[in-house]
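One protein chain is absent from this view; the other protein chains keep their places.
Up next, subunit A:
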Amino acid sequence: MLIGWRHILGLVLAGALGAFLIAWSGIIGVGASTGHWKATDWFLHWVMRSSVRTAAIGTPVPAFTEGMLPMAAGHFEGGCAICHGSPARPRPDSVRNMLPAPPDLKDKIAGWSDAELFQIVQHGVRFTGMPAWPAAGREDEAWAMVAFLRRYPALDAEAYRSLAGLAETRPAGTGDAIGTCNGCHAPERLDAQSLIPDLSGQSATYLEQALLAYAEGKRASGIMAVATERLDDEERRTLARHFAAQPARLRQSTSGEDAARGETIALNGDPARRIPACLSCHDKAGANPAFPRLSGQPAAYLESQLKLFTGKGRGGGPFRDVMAKAVANLEAEDMAPLAAYFAGRKPAD
């Protein structure tokens, strides 16, 4: 008897039916307690490594800065350490029985390239419990996390605490939330390199609208989404009022050619390129309180927000589209001078 295509088709159908029967019978265990067979474990890891390696091909890696670290460290403590542990706290016992168990990252980072780490942080890993980054379109945040992870194996508990802001003393008599905010936003922790804004002296309207925008997903940020997810309307208002009441401070005086070029655009805009003056809305006496104060903010933060606005990734409060139109014609080389100018500008009282 010759084997014809009917036999092959029959075999395939019987195989598929058999597989369904086995799955239906329930004899395949899905319990995490017994772990995988060694062969399964090897195969799954091999598939994962291969997949990440292929996904990382052609991913351009940005330059890492010191300013990326505190933001990512703060998020690591709030979002990652509950599974992966951190130099400041061991992995909780409960996660050791996950399958696969979330690894202590100290020993794992070296085995991955920057682009591969980015793929894992940005997209998560299917079937493992590793989630994707909470906000799509914020690759800059995922890259900050990669920059932090590169530094991670060398961090002892004290160095980690100082990056993540855990050592911050919390003001007596205030709620826990204010202390959590200050873990990253405390003004004395910020410098020109910081990607974290200074909240002190900012308008309460702006702060409240920003917190609401994070909660409603209108301002995309994985870090702020995790940090603010438990706030209700009343807490948002309280936090906004608290930080608005803090005195604004002059951070550093930036001088030089860059800031001078920024000043021209800030004061006059660039009519030929259809760019309005920044100061016609921002940092102006009598301005709409929904327009944020820029003077004295960290330069790196300001530059990152301009990049997000021109890249359509910023979102924000009710006035986000006004700002997006205002900066639509801004070029990449305008952003650093503008940021330098506002960072060194004295905040009005």
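Note that a residue touches a chain if its C-beta (ideal position, glycine included) is under 8 Å from a C-beta of that chain, and two chains touch if they have at least 3 such contacts; residues count from 1.
Definition applied: contacts and distances are computed from a predicted model.
> One chain of this complex is not shown here; going by its UniProt record, which of these names is it: "NADH-quinone oxidoreductase subunit K", "Peptide/nickel transport system permease protein", "Transcriptional regulator" or "Cytochrome aa3 subunit 2"?
Record says "Cytochrome aa3 subunit 2".
> Out of A:R126, A:R230 or A:R274, which residue would touch the omitted chain in the full complex?
Looking across A:R126, A:R230 or A:R274, the contact with the absent chain belongs to A:R274.
> Touching the hidden chain in the complete assembly: which of A:W112, A:F243, A:F291 or A:F309 does that?
Answering carefully, the residue with contact to the hidden chain is A:F291.
> Given that one chain is not shown, which residue among A:H45, A:R89, A:K325 or A:K346 touches it?
The one listed residue touching the chain not shown is A:K325.
> In the full complex, which residues of subunit A touch the absent chain?
Missing-chain contacts on subunit A: residues 269, 271, 274, 276-277, 280-281, 284, 286-288, 291, 318-319, 321-322, 324-326.
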